[in-house]
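Once you've had a glance at the structure underneath, I'll fire off some questions.
A single protein chain has been omitted from the complex, and every remaining protein chain is retained in its original position.
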Amino acid sequence: MAKIIGGLTTSHIPAIGNAMYSKLEQEPYWKRFFDGYEPVKEWLDEVQPDLAIVVYNDHGLNFFLNQVPTFALGCADSYQNDDEGWGIPASADVKGDAELSWHIAETMIRDEFDITTCQEMKVDHGFMVPMNLFWRDKPTTNWPKAIPLAVNTVQHPLTSAKRCYDLGKSLRKAIDSYPEDMKVVVIGTGGLSHQLQGERAGIIDVDFDLECMDKIINEPSWMTGLSNDYIMEKAGTEGIEVIMWMVMRGALNDKVNVLHKHYHAPISNTGAGVLLLTDAE
Amino acid sequence: MAKIIGGLTTSHIPAIGNAMYSKLEQEPYWKRFFDGYEPVKEWLDEVQPDLAIVVYNDHGLNFFLNQVPTFALGCADSYQNDDEGWGIPASADVKGDAELSWHIAETMIRDEFDITTCQEMKVDHGFMVPMNLFWRDKPTTNWPKAIPLAVNTVQHPLTSAKRCYDLGKSLRKAIDSYPEDMKVVVIGTGGLSHQLQGERAGIIDVDFDLECMDKIINEPSWMTGLSNDYIMEKAGTEGIEVIMWMVMRGALNDKVNVLHKHYHAPISNTGAGVLLLTDAE
Amino acid sequence: MAWRQHDYDEIPGTYVFDGKRSHSGYALNRMAFSFNSEANRQEFAADMDAYCRKYGLSDEQREAVLNGEFLKLLQMGGNIYYLAKIAVFHGMTVQDAGAAFHGITTDEFKQILLNNASGFEERLKQEGGFWHG
Partner (left out) sequence: MAWRQHDYDEIPGTYVFDGKRSHSGYALNRMAFSFNSEANRQEFAADMDAYCRKYGLSDEQREAVLNGEFLKLLQMGGNIYYLAKIAVFHGMTVQDAGAAFHGITTDEFKQILLNNASGFEERLKQEGGFWHG
């Protein structure tokens, strides 16, 4: 049977992608940030997951505003990165698993989530930066397979932290009922506090970020009780991405073990948090 | 305040569009079918709705299989018909109401429906045939505004009759809370029994169709209790479209007045039902 | 890994268009979707074989397209609404396709439809309540 062996979180901003592309990991500005991923990489090396479910938002590569799905699930055998307008060369394709994707789609729709199924899907930095952060030291052929799960955090009205958490529970049900032996990790990406736009640009709220990290670990119901307005007020309009971490959290047990936590700020305009959680009893 | 003044249902198959385009309404094959719309047209003439919400499915015009939303709501100021591959000239654009659409989107997403918002949307025969059936005698400039609400009934897994009914309730809430004075009708389209594909093509199940019509009027909980497998077994794989009638039903009161009902079969491959319902106390 | 089974797989003569079918028919349906454009229809009509190859159809799919074998196309992942866009080139309507699925003439197929619906006006009377017409 398939099994979720862990939940990870990370920021996914393009600046991190640029830093990796330009090999700045050991520069003073970046070193402490990148060091925070080393224990997770070691753990991944040890457990060798077969597949990663990457919960992220598209920022205008695959989805334009003509058609914005609240939840979109990749249902293809591979996913393409592409030019987002900055001329950065596209990464290699990431291998998917269409059978598992459709099984997840069936479970989620039966659980009354109104997802969009995507048999072709370009994946932007929101997906590629996390994959690179966790697996860049390996040849692409050794990467696990991946399934993109895109959450709309761009075009309001947005779904809620609670709905994301509930979607995670449905995702868990889907994985637990998949008959193939597979080790799966779920990666919640985006956040933490940042606001890119307007006269309020530049928000970083360390207190809020640390409270989120603590509550996501120990008291997810605190997070599911927050309104989007409240999160945006505290963490900035782009900080709302943190609701995607709740999909990962919903896919784990009520109680979790914290194998790793890390926080750094600022990275570009953002407070950056890393978690590695596994099911406790 | 805006108000839902009635719920309508109709089939939407291309053959009906062809018959109107070729002016076959008085031919023996078609006459009884088209006669069934006359009382509804008279009622519409009398009540003059400002806007129609058309619940339909796209059959491969706006949505390809690369990206199939379970529920997609038009959020534009106008909607375009276009060539579906048969070379039939496109109808005139239909005027939308983006403000109301976004209000509906906000309500539905708050109510935990994971809809896709569409600021550009081509509308196929599933949308145009019903509009033409009800308003073709008027110049397009005198048509009400319309908002397309597309339900995936093509790419399985599909949502359920129950979920459609619940979406209708959220739609009702949205209309009831919209501050502008507007008279709105909700049109559930598609069905009734038909199967276009496979060695079982040609299903028409009059008993099931009439039972559906009766239960949709008097006992919607019967319909919400049906599985998609059961509906497809009885009404054919394309007969599953009847779940879209439940969005209309959910938008009305528990008890309704039947101002009109009509049934005819076969029309092309289909059992064709018409309903005009209004809220009872 | 095998695709999962579903209860609806048991319905005879029926090809529920689920992920498995859509996955196997993706190139075929993608080609059919392109026929929404008149320019593409002309290109296809001019050289159907080349157009099928351009869209990456399997050999079996390509042959079935060229021969207008719609039951085969259905079994190879064609969706009925997309197949309708291909049927046009064989001068076929959905009713002709329905007949082809049965291996009968269109007139015979239409008779089945009439038979299936026969007596519906009497049923309306039995049903009671007001019915228009």
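Points worth noting:
Read from first to last, the chains carry the letters A, B and C; within each, the first residue is number 1.
Everything below uses one rule, namely that a contact is a pair of C-beta atoms (placed from the backbone, for glycine too) under 8 Å apart; a residue touches a chain by one contact, two chains touch by 3 or more.
The structure presented is a predicted model; accordingly, all values stated were derived computationally and were not measured.
Across the entire complex, contacts from the unshown chain go to A, B.
Only one of A:Ala146, A:Ile203 or A:Val256 touches the absent chain when the whole complex is considered: A:Ile203. Across the entire complex, the residue among A:Asp35, A:Asp181 or A:Asp254 in touch with the chain not shown is A:Asp35.
Looking at B:Asp45, B:Glu99, B:Glu219 or B:Asp254, the residue that reaches the missing chain in the full complex is B:Glu99.
Within the complete assembly, residues 32, 35-36, 39, 59-61, 64-65, 82-87, 154-157, 195-207, 210, 214, 228-229, 232-233, 237-238, 258, 260-266, 268-269, 271, 274 of chain A touch the chain that is not shown.
For chain B, the residues touching the chain absent from view are 75, 98-99, 101-103, 105-106, 117, 119, 179-180.
Simple rule for what comes next: only the chains that are shown with their structure count from here on.
Taking each chain's centre as the average of its CA atoms, chain A and chain B sit 37 Å apart. Contact with two or more other chains is made by residues 18-19, 22, 26 of chain C. With touch defined as above, residues shared between interfaces to two or more other chains in chain B number as follows: 65, 155, 157.
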